[in-house]
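Working notes, beginning with the structure itself.
Note that one protein chain is taken out, while the other chains of the complex remain in position.
On to subunit A.
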Amino acid sequence: MAGSQRVYKQRIKSTQSLKKMFRAQELIAASRIGKARDRVALASPYSRAITRAVSAVATHSDVTHPFLARRTDTNRVAVLLVASDRGMAGAYSATVIRETERLIEQLRDEGREVDLYVSGRRAVSYYTFRQRELAGRWVGQSDAPQLETAREIADTLLERFGAPADEGGVAEVHVVYTQFVNMVTQRPRVIRLLPLEVVEGVAPAGDGGPLPLYDFEPDPETVLDALLPRYFRARIFASLLQAAASELAARQRAMHTATDNAEDLIRTYTRLANQARQGEITQEISEIVSGADALASAS
């Protein structure tokens, strides 16, 4: 009996220290999420301007560009997975990984070979544990992506897309990331970034109405050539920023739930400990009383 009381006390203690940790993580995530959302908002004028320019070139001239053309000379495709560096974010990483697995399976069914690029330590360890090969990995800043990293990722993928088939060129580039809808909803998204689909990818940028007839300086090909890599980089950077905001939101919610659960556990264990203590006291009293009774009846 005395044993169970001690066990409950220990559990209460360890749950209390876990609760402190959950609470701290929740507060950290909460304080960072505002900044992450601001960064998403700040990056949008850039991508809006580029998107508008790309659609202007695409609608007003008949230029073709390698980034827009479908490649048929290779079966290889690249997939970029954007997950988080740390856990404690509920199902955040698991969801994007599951979505990626589904995409890979679908691509394999179509007879494609998949090269996987991964950002985020959780996803890297998922694949290394299963001894699956990764074509590239980036870790260390999933909750605050830097522009240089985005550029490095984008340039790696662009290089693969531009390479000839026998030197590891890929025909398509897909990206799996988590879209930040709002604080409660983050949705995993799968998009094909290359070859670019100007028709669906560049919906009218909202403000402008019909696009005017532009002059191109020096000529449409050069302008497109300058725009498309920037467009691609901007899309990659935007996915990383969205993923970062989603990660923090998921972490905040998961840690909030964990704190609540810890409180529930502490309450349950406190009740059980009280019950055990009461039981012990009752037992002691009945032992004393029965002892006294026995003495009284003996004399």
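Definition applied: a contact is a pair of C-beta atoms (placed from the backbone, for glycine too) under 8 Å apart; a residue touches a chain by one contact, two chains touch by 3 or more; residues count from 1.
Just so we're on the same page, contacts and distances are computed from a predicted model.
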{"item": "Which of \"Sporulation membrane protein YtrI C-terminal domain-containing protein\", \"ATP-binding cassette domain-containing protein\", \"ATP synthase epsilon chain\" or \"Acyl-CoA dehydrogenase\" matches, in UniProt, the chain that is not displayed", "value": "\"ATP synthase epsilon chain\""}
{"item": "Sole residue of A:F161, A:F237 or A:Y269 that reaches the chain not shown, by the stated touch rule", "value": "A:F237"}
{"item": "Chain not shown: contacting residue from A:D62, A:E110, A:E133 or A:E217", "value": "A:E217"}
{"item": "Chain not shown: contacting residue from A:K19, A:R39, A:R76 or A:R160", "value": "A:R39"}
{"item": "Chain not shown: contacting residue from A:V7, A:A49 or A:A69", "value": "A:A49"}
{"item": "Contact footprint on subunit A, counting only the chain that is left out", "value": "39, 42-43, 45-46, 49-50, 52-53, 56-57, 147, 208, 211-218, 222-223, 226-227, 230, 233-234, 237"}
